[in-house]
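These notes are about the structure you will find just below.
Note that this complex is displayed minus one protein chain, with the remaining chains in position.
When the chains are written out, they are named A, B and C in that same order, and each has its own residue count from 1.
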Amino acid sequence: MSEALAAPLSDADATIQSMDDASPTKWHLAHTTWFWETFLLRDHLTGYRLWREDWPYLFNSYYEAEGERHARSRRGMLARPSLADILTWREHVTQAMAPLFGREELGDLIELGIAHEQQHQELLLTDIKHALFQNPLGPSMWTEHPEIPHRSAGKGNWSEHPGGITPIGHRGPGFAFDNECPRHRVLLEPFALADDLVTNGEWRAFIDDGGYRAPSLWLSDGWAWVQREGIAGPLYWRGDEAFTHCGWQKRDEQAPVTHISYYEADAFACWAGARLPTEFEWEAAAATRDALAGNQLDRAGPPLPQGTGELFGDCWQFTRSAYLPYPRFRAAEGAVGEYNGKFMSGQFVLKGASCATPRGHSRSTYRNFFYPHHRWQFTGLRLAKDA
Amino acid sequence: MSEALAAPLSDADATIQSMDDASPTKWHLAHTTWFWETFLLRDHLTGYRLWREDWPYLFNSYYEAEGERHARSRRGMLARPSLADILTWREHVTQAMAPLFGREELGDLIELGIAHEQQHQELLLTDIKHALFQNPLGPSMWTEHPEIPHRSAGKGNWSEHPGGITPIGHRGPGFAFDNECPRHRVLLEPFALADDLVTNGEWRAFIDDGGYRAPSLWLSDGWAWVQREGIAGPLYWRGDEAFTHCGWQKRDEQAPVTHISYYEADAFACWAGARLPTEFEWEAAAATRDALAGNQLDRAGPPLPQGTGELFGDCWQFTRSAYLPYPRFRAAEGAVGEYNGKFMSGQFVLKGASCATPRGHSRSTYRNFFYPHHRWQFTGLRLAKDA
Amino acid sequence: MSEALAAPLSDADATIQSMDDASPTKWHLAHTTWFWETFLLRDHLTGYRLWREDWPYLFNSYYEAEGERHARSRRGMLARPSLADILTWREHVTQAMAPLFGREELGDLIELGIAHEQQHQELLLTDIKHALFQNPLGPSMWTEHPEIPHRSAGKGNWSEHPGGITPIGHRGPGFAFDNECPRHRVLLEPFALADDLVTNGEWRAFIDDGGYRAPSLWLSDGWAWVQREGIAGPLYWRGDEAFTHCGWQKRDEQAPVTHISYYEADAFACWAGARLPTEFEWEAAAATRDALAGNQLDRAGPPLPQGTGELFGDCWQFTRSAYLPYPRFRAAEGAVGEYNGKFMSGQFVLKGASCATPRGHSRSTYRNFFYPHHRWQFTGLRLAKDA
Partner (left out) sequence: MSEALAAPLSDADATIQSMDDASPTKWHLAHTTWFWETFLLRDHLTGYRLWREDWPYLFNSYYEAEGERHARSRRGMLARPSLADILTWREHVTQAMAPLFGREELGDLIELGIAHEQQHQELLLTDIKHALFQNPLGPSMWTEHPEIPHRSAGKGNWSEHPGGITPIGHRGPGFAFDNECPRHRVLLEPFALADDLVTNGEWRAFIDDGGYRAPSLWLSDGWAWVQREGIAGPLYWRGDEAFTHCGWQKRDEQAPVTHISYYEADAFACWAGARLPTEFEWEAAAATRDALAGNQLDRAGPPLPQGTGELFGDCWQFTRSAYLPYPRFRAAEGAVGEYNGKFMSGQFVLKGASCATPRGHSRSTYRNFFYPHHRWQFTGLRLAKDA
């Protein structure tokens, strides 16, 4: 599946890196392979020999416990190994994995490997989009538009929630990241959540009303960022077009706005006389809906048609909650313990899932996280207010 | 009182700026004067004329609603006006304020002005300490040591708290900042809080155990900061000495460690097998103690002798809570609404008060906030653990 | 011929850019094609239509008269057009050029186009070497070593020159760049020039003697550069190996040292009790040798075996002359006038030719130029002294 995403790309497409935050397509394919090879094959398959002794140095992302590694900012220098070489390695590793799938004690680690692979599938898409965007020719990798959030605008309704003591975090069974645990209780005030995501058309109104020029709407760090970077609209906007995996396309004003930063989301909410929800409010609302709808939360992913009011599948939705550990949180043992916990400063939690999230990957307890200036993910917003 | 702090300083001492985060002594004196002149005299005293028409541009800190201002990073270029000129202005403003003190409708604003003045008194002390530290001669501004946290080491006891639903935030009466409001309820798990602050001696053990070289102890951003800045100990440490307002002094290993960043505090806690408290845990514990001790929370400030287990008066204590709005938070109207709310991203809450905090300024609901790499304040830590 | 240099490279190899000073292989091929298409076909072939209307924006290097262009630092983002697309374009342009070769009035411009192409052949080689060097795998593009300067160490002889009034600059006939003109007279003091280039072995002695740690040997800017960048040896050195187009290879201590900066060359000369020659001394010495040897100066290029004392074909040799206009210099008319003249500040002149210079490209009046910190060219040095 990861290979399928890379299929329309040339070796050169798959090699370039547009910024430190983004990685080359090739690197994503190699890094996820490294993850399987390291934490499953090397650690658990007797007699397994590394495909190449010097590749782990290249494809370890940030696991300090796994030793020194190639600098993140220089991943775009890896013209070698080629895309074909990496695909060969992937095939080798995939086959070598076969005997491990039946081993029950490895179940959690394998599920982690799958979730990890899925996360990198989304990153692969957002990173290559950013890379193609650098090219003045406006190249495309697809001829249709599966990645554009396409939910039509709603009716502006709000769903109220009575607040109270609410369970938060993963209950199980099923896989969840360590940062979704342990399940615990949170006390909420009554609140309301918008049924719909904010749309491109609503964002246009914010711009036209001088939203990017009014410091009173902005957080102090956000205003400094707007001034320093000359921000005047969402990433990927140009006139009435937006850049997509299919090149420059006319923007749909009814579709959810995306590729905005936390700073922008917060300023918009302020301008709209509302606020962003907390991660707990979002999760409580999702649990309520879940209870009403039966257990069908997990419908993320591009192929599914989206109806009004969907929580998943259009954009990741900023919350005003900082990404911090839940009470009694414990990181996993070993190198995989570096997966989530060490990033718990300076970032904000996003809930939901985007059009680029693999179907079945997200859930209502899922905690995605990015820095407040990040925009290259499919980020959007859903307003909240006090009830 | 602010003038008294500047009394040992020359015009030159009061002019220099050591980094963007710190301001010159003179600027603090002028900025607080500007605050009174702008928000009280100009806005509320009929016929008041500004002392100098072009000084507000120099001494507005960050109030966008008050217009353009001198760049923060260039405050050290203001050799003029002189310290004497600013003191003359202060005297003028102080006298002009007299008729306003009786006006009841201005009470809140005047209390804000006083709290603002007190905050800048602490900043004045921490900023001039940083400025003097730049000088290889190691100059001093005092001959005694009132600013060194001097609590003797405790017995390593922990106070348990049962958790449960706890009121958080200012109840009134009395002054509080808008960010302490509104009072609301938070649900806590049982926890324990150390009676004592971590000491220099304990920090020495952390260093000796390789704490600054073990990435597994650190947040990802923290480890990057350690590597990039070459951090190997608290700010102001040199051998067995520490830099103080009295120059270089032998360090007291029994005294609380101070001038550490959030990253360091978090890594230390990890090394110690504990964690940092949340701001809610800290406040709940303080409220409990308060209830036991009668209503004497407010004992911050250098002159008071400190007993074991004091919450206030040694160091600001990092919490693991991000600085975010309380439920139903509303910023104040007008320019003073920029006081707190717009800083609610990227920073962490500190509780308590330091040896440099004016007596009577802090309280258990007080929320101080700094970025996780900041160290020039009197910052320390108190450990917490799950109970 | 340019195509032959790129033959061992993949599309990905040809796409990456290792630093602002270096360009991707693909970009070199495209830029030289753009040069032919723009200044010859577009301007002089009636009815010629641009291959792609939006490619000139991508492949203009620095010709302001030709309008806006893609930022130099972002050339590595051009995964598209592919290497194959560019080769197709090159073939088209080459064929379209046929009718122009017979037009006498275009002779100078065509010669400039050829010289331009040759310069980019050398840059292509030095840039791809730098790009491959970034890869921890140490990849190679060739299996033999044509690019390593291979002259064996000489006998340490010096050739004296009596000085006096010397003609400097291109006399014609034959092609020369505008910066070699007009020919004029320079008055020289007597001097001596080393017959041999400084070798790796001699450079090793400089290092072993603490050359990189002795500020007294260095220009002030050079010493600051050494400190800031942590320079401790030539670019591409590692232990007793050097990085080459064939990967890491054992260094030949008898071969000329290369990939050094002006700062290093100057410090070495100081350490050796000598100095660098001026460009005029070098040219005068070359003219003398030329007169003795008949007219065979032009032997630059990898295939030729080199004897002791060769001026061309090993390394470009730093002179202590700043790159400045000759008396009565006039830049060419039109956009091609931006070729040389506008770079006449801050750079130093290098004479000779390197093992990567196309055979027949250089001559004794040739003035190559780089900034004093540049090291990625095949730069070396020949000592001079007063006679």
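Keep this in mind: a residue touches a chain if its C-beta (ideal position, glycine included) is under 8 Å from a C-beta of that chain, and two chains touch if they have at least 3 such contacts.
Everything numeric in this text was worked out from a predicted model, so none of it was measured.
K.L.:
Relative to the complete complex, which of the depicted chains are touched by the chain excluded from display?
P.N.:
The chain that is not shown is in contact with B, C.
K.L.:
Can you tell me which of B:D54, B:E105 or B:D208 touches the chain that was removed from the display?
P.N.:
The single option touching the absent chain is B:D54.
K.L.:
From the list C:F206, C:Y263 or C:F312, pick the residue that touches the absent chain.
P.N.:
Once the missing chain is taken into account, the touching residue is C:Y263.
K.L.:
Of the residues C:W158, C:Y212 or C:F343, I need the one that contacts the missing chain.
P.N.:
For the chain that is not drawn, the touching residue is C:F343.
K.L.:
Identify the residue among C:V186, C:V336 or C:A353 that touches the chain left out of the display.
P.N.:
C:V186
K.L.:
Considering the complete complex, identify which of C:P24, C:P139, C:G222 or C:G380 is in touch with the unshown chain.
P.N.:
C:G222
K.L.:
Just the residue numbers, please: which parts of subunit B touch the chain that's not shown?
P.N.:
Touching the missing chain: residues 10-16, 18, 54, 57-58, 70, 74, 76-83, 131-132, 134-137, 139.
K.L.:
In the complete complex, the non-displayed chain touches which residues of subunit C?
P.N.:
Residue positions of subunit C that touch the missing chain: 62, 64-65, 165, 184-187, 189, 215-216, 218-223, 262-263, 266, 320-322, 324-325, 327-328, 338, 342-346, 348, 372, 386.
The working rule: only the chains that are shown with their structure count from here on.
K.L.:
Apart from subunit A, which chains are still tied to one another through touching, counting links that pass through other chains?
P.N.:
Subunit A out, touching clusters read B | C.
K.L.:
Farthest chain from subunit C, going by the mean of C-alpha atoms per chain?
P.N.:
B
K.L.:
Counting only Cα atoms for the centres, state how far subunit A is from subunit C in Å.
P.N.:
The separation of the two C-alpha centroids amounts to 46 Å.
K.L.:
Approximately how many whole Å separate the CA-defined centres of subunit A and subunit B?
P.N.:
Their C-alpha centroids are separated by 36 Å.
K.L.:
Taking the mean of the C-alpha atoms as each chain's centre, how many Å separate subunit B from subunit C?
P.N.:
Their C-alpha centroids are separated by 58 Å.
K.L.:
Could you pull out the residues of subunit A that touch at least 2 other chains?
P.N.:
Where subunit A is concerned, no single residue meets two or more other chains.
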